[in-house]
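Removed from the display is one protein chain of the complex; every other protein chain stays in position.
Right after this comes subunit A.
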Amino acid sequence: MTLQRDSLSGIPVPSRTDYAALVREDRVHRTLYTDPAVFAEEMVKVFGGRSWVYLAHESQLPEPNSFLSVRMGLRPVIVTRDRKGSLHAVFNRCSHRAATLCREESGVAKSFQCPYHGWTFRNTGELVGTPWPQGYGEDFDRAEHGLHKVARVESYRGFVFGTLNESAPSVVDWLGPAAGWLDYWIDRAPQGEIVVRSAANRMGYRGNWKLAYDNAGDGYHPAFSHRSLLEMASRMGTSKDMAYFGVSPDEGLMRTYMLGNGHSVIDQRPNYDGPGSFWANQRPQPGRERFEEKIRAEHGDDADRLLDLAIGSQINLNIFPNLLIIGNQVQVIEPLGVERTQLTWHATTVGGVPSEVNTMRMRTQEDFPSFGEPDDQANFEEVQRGLAAPEAEWVLMNRGLGVPGWQEVGPDGVVSSRATDELHMRRYYAAWQEMMSEDTTR
């Protein structure tokens, strides 16, 4: 292992490029969360490089020529539909002198004209116009100056991913067993389709983006980090959902599953039994009583199914590096800087249900961003502050490691463990290390 001196403390630290020394079986080095050089490399290799990155949901691009501004790492990107409906993603970066072309968050446009010197591009990226073209020499070839394109864009049942890697596996292969969990989440909707057009809680914290990914698969923290919410839920005497995290979360049937490529899922459903149980255990939200009365009166035997659709899926599905499915929300991790991250919680509706179900879905989707997530994010910020101590070098992820009887291999080859195992971190860091160690110089 190569050592160098930390410039501030004089303490020897492993070389920044030797990721094998920074990611060990049971721990990772603090600089993975604090070093701007590591962050810069991640933005190229993890949010680019050979991996797929989540970009958008198709329902945010509802018609031909729709567009949506997103980020792929730090790259400004426009996801577009062409006039025939096919998806594309281009860098929002003029090929002339780099100005962003599109400054709207979303809309409909066949082409984009750069506000700086007026170059015009089709929504598929081709350069179609340069003002006063006589000013360019004979060898100027428009075909060479189209927008930089995200090499491949693929959708899995509405979830749009992009990669800069021409030879990446298909999205469905890369998702692997995670696709089946996404299917469960999507197929809860009677028409097998989720709509992401119900506003979003755009939350930000002063900490590294991986703190959110660490946490997303963490079944250890709820009893502590979410104590305020659990306590609030008992205001009216009955303890409601998530209370099971507080009482020996490792004893029950709730488990965490490793899905490959850094993906994982915590399945909370074993804490529930049968139709109507999600609904019965939900903390009461505005309008609950009248809603339930109406749905039961009008839908008889089908009422439990409809009531449950107003409640989250009871799985936490984590698709590396930036897509988290939690409750009924699509959560996107958007790194802004080594110590600054946006977490966008997109709310969803579903078709094929009475409109009241979707209204109740709005109220249930407000609950966790109000009373749960802020406490986690406060803890992320405090982790980031703790990480400022250079002498304390390591972040542990060894819970469950080598504990007999915890990890199991299922018949499908999927490794699972008890809910508080930090296996999720160990697995995704292995994928991370592989990406970061790749030589992408061409």
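By definition in this document, a residue touches a chain if its C-beta (ideal position, glycine included) is under 8 Å from a C-beta of that chain, and two chains touch if they have at least 3 such contacts; residues count from 1.
In this text, contacts and distances are computed from a predicted model.
Colleague: If you had to name the missing chain as UniProt does, which of "Transport permease protein", "Benzoate/toluate 1,2-dioxygenase beta subunit", "ABC transporter ATP-binding protein" or "Ferredoxin oxidoreductase" would it be?
Modeller: Its UniProt record gives the name "Benzoate/toluate 1,2-dioxygenase beta subunit".
Colleague: Touching the hidden chain in the complete assembly: which of A:S170, A:S248 or A:S370 does that?
Modeller: In the complete complex, the chain left out is touched by residue A:S370.
Colleague: Extract the touching residues of subunit A with respect to the undisplayed chain.
Modeller: Residues touching the hidden chain, for subunit A, are 197-206, 225, 227-229, 231-232, 235-236, 284-291, 293-294, 342, 345, 347, 349, 355-356, 358-359, 362-363, 365-366, 369-371, 374-375, 377-379, 381-382.
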